[in-house]
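As you look at this complex, bear in mind that one protein chain is not there, while each of the others sits in place.
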Amino acid sequence: MSSEPRLSLQDLEVTYTTKHDEVTAVDGVSVDIQSDEIFGVVGESGCGKSTLANTILRLLDDNGEITGGEIRYNGRDLAEMSEKGLSRTVRGREISMVFQDPNTSLDPVYTIGQQLTETIRQHLDVSKQEARERAVQSLDDVGIPSPADRLDDYPHQFSGGMRQRVVIAIALSCNPSLLIADEPTTGLDVSIQAQILDLLKDINENRDTSVVLITHDLGVVAEICDRVGVMYAGNLVEVSPVGVIYNDPKHPYTQDLLKSIPETHDIKEELTVIKGSPPDLRSPPSGCRYHPRCSKVCSEACETGEMPRVYHEGESSVRCYIYDAAENPEYEATTNGTDEQSGEQSQQTKRGEQ
Amino acid sequence: MEWYEYLIKRVLLLVPTLFGVSIFVFFLVHLVPGSPAVAMLGVRATEERIAEIENDLGLNEPLPVQYIDWFTGVLTGDLGQSYSFNGPVSSILVDRFFVSLELVLLTLLVSLCVSIPLGIAAALYKNSPIDYFSMSVGITGVSVPTFFSGVVFIAIFAVWQGWFPVSGYVVPSEDIVANLRHMALPTLTMTLVAVAVAMRMMRSSMIETLGEEYIRFLKAKGLRRRSVLFGHALKNSFIPVITVIGLQFGYMLSGAVVVEQIFAIPGLGRTVLQAVLQRDYPLVQGAVLLLAVWFSVVNLLTDLIVSFLNPRIMEEET
Partner (left out) sequence: MTTQTQKTTERNESQLRQFAANFIENKLAVVGLFLIVCVALVTVFASQIAPYSPTAQNYNAVLEGPSMAHPFGTDDLGRDIFSRVLFGYQTVMTITTSGVVVAFILGTVTGLTAGYRGGRIDQLLMRSVDVLMAFPSLILALALIAALGPSKWGVALVLGIAYTPIFARVARSEAVSLREEQFIKSLEVRGASQPRIMFRHILPNAVGPLIVTVTLQFAFGILTTATLSFLGVGVQPPDPSLGRMLTDGKDYLDTAWWFSVFPGIAIMIPVIGFNTIGDGLRDTFDPKQVNR
């Protein structure tokens, strides 16, 4: 953990401009992705997690724009790089991306061999023959049987799961150090999902490749992730090691999210659905964006204050006023907390308010 | 499915259609109220002449016999005699066909050179002046009747400026320059429509393709913008355009009726019109049959090209 993070997002902000309004889909997101970890990003649909994924390689739709913050990678700020430089040195070379639907990720009119070799020849100075050999190797690496024979097949000749393997093979063909996978298993059968997840885990373990896994499925996260970021309404509300997320979630939203998911739960306990719906980001709520649905509103600041800053609790970072000694009278710093404010101080505040 | 299986399947599917076409064309004559011979010759025709024509057309035989006789003729290239042109229908049609074909090929060539770049530019620079320009060309092209634009072009470029002849036709083997000068305005008139249709398709197809997920994946792979646009997006978005161009190519031979009439070009379209006005039924039948077969065959070839370029189509259709 002490080493330089592989990718560091700092206070990232992304805004979509539509005809009538502006929507800040990602707001104040800061997180470090370490080398060799699998980092999960979870959240309900529309929370901005896909936008976040697309932002890193600057693949936003035409009406989306980075309006603040930095994407630090290898000493450079990807948010400031030229489109050309990004294509030549980063996209597909250093950082690769895999999308949700393998059926639409591949160009239907080229063979997968052509699509693999064009990527390899784009980034590596190799002959056609070498590129072809590397392509076969890539397919073999992701577990496609008799890869040499399948090179000249078209995408539609593969099954869904195999197609996603091909996509991953293309993404990994130039040995990137970071792979961003945006819901890579959503469109697949459950048994195939597990295979793809195993593949990602395998890649992470056997190569020097970090993985950012975007998903709405906490089960997937439990299976393979090392650390997890929870997104809500454009904010990264909590970042914790996977164990903490499941056993001692910090943010009320994470807690509610866990209660609403059957497989992370004892059957005896009751499933609860989070009341209300995510806010309209055209006019986000003041204070903490979760407060209209939160059962643990602890102070006025939750409702009317600024967006809560990031508090560090053990290995977690949380955006929630519960962890603010000044705002939450009942706050008691956790024993191993990095927050140096003592329990006394919070006691004093409590008294002061009474 | 292999491509030759697909080819065979498509050709076999054409057989019943063409059979239906032949029946329709055959019965055309029998749709005529009263005797076609009377319709052809007018009311003042003599009894003997009517009887003679009816005999020529084989109208005294039972229908199935008539059809078989006629169809055997068609297969051996004997489409009967034209009354208004005094000659065998088949040789008249062959002559006229090549005149029209030149017009159609010229139109196709010019319109592709204009419509494809314009459509791509409009799609890449959506809502820019070039997009608005191409959209107005598109709307105008499909909304102006060719007989109006043709007449306007004559007024401007032939009568007023005198750059091109008003009308007429010169055989290319005689004088290719004069031939092209005579073809210029008819080609321009037909091009306006053809450009509009192909350009609109190119634009919308390109816009749709650029929104596809694989385009984003190609960018994520680090492919240069040029390769993404012209290696991938163009190839994909051009496929539906080929279908439209093929349809047009098949149709233009018939659509040339108006232009050939305005510019007095002795092509197939003008011949059909004259045959209709003269009630020259064997010629009408022959020409309609030829145009329908041409249309079907061109469409078949288009489908084959398209399925060759996008192998997924072959799978989907089975």
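A few notes on this one:
The first chain written gets the first letter, and so on, giving A and B; residue counts start at 1 in each chain.
To be clear about the criterion, contacts are C-beta pairs under 8 Å (C-beta built on N, C-alpha and C of every residue); 3 or more make two chains touch, one makes a residue touch a chain.
Model, not experiment: these values are computed from the prediction.
Taking every chain of the complex into account, the chain not shown here touches B. Only one residue from B:I120, B:I154, B:L218 or B:I265 touches the chain missing from this view: B:I154.
From the options B:V94, B:L109, B:I139 or B:V171, the residue with contact to the unseen chain in the full assembly is B:I139.
If you put the hidden chain back, the residue from B:L28, B:A45 or B:V170 that touches it is B:L28. Checked against the full complex, the one of B:G80, B:G222 or B:G250 touching the unshown chain is B:G250.
Residue-wise, the contact with the chain that is not shown comes from B:S205, picked out of B:S205, B:N236 or B:N310. Residues of subunit B that touch the chain left out of view are 16-18, 20-21, 24-25, 28-29, 31-33, 39, 135, 139-140, 142-148, 151-152, 154-155, 159-160, 200-201, 203-205, 207-208, 250-251, 253-255, 257-258, 261-262, 272-273, 275-277, 279, 281, 284, 288, 291-292, 295-296.
Just so we're on the same page, only the chains that are shown with their structure count from here on.
One simple way to say how far apart two chains are is to compare their mean CA positions; for subunit A and subunit B this gives 55 Å. The part of subunit B that touches subunit A in the complex is made up of residues 212-214, 216-225, 227, 231-232, 235-236, 239, 309-312, 315. Here subunit A touches subunit B in the complex through residues 54, 57, 59, 83, 86-88, 90-93, 96-97, 99-101, 104-110, 118-119, 122-123, 154, 156, 167, 170-171, going by the rule given at the top.
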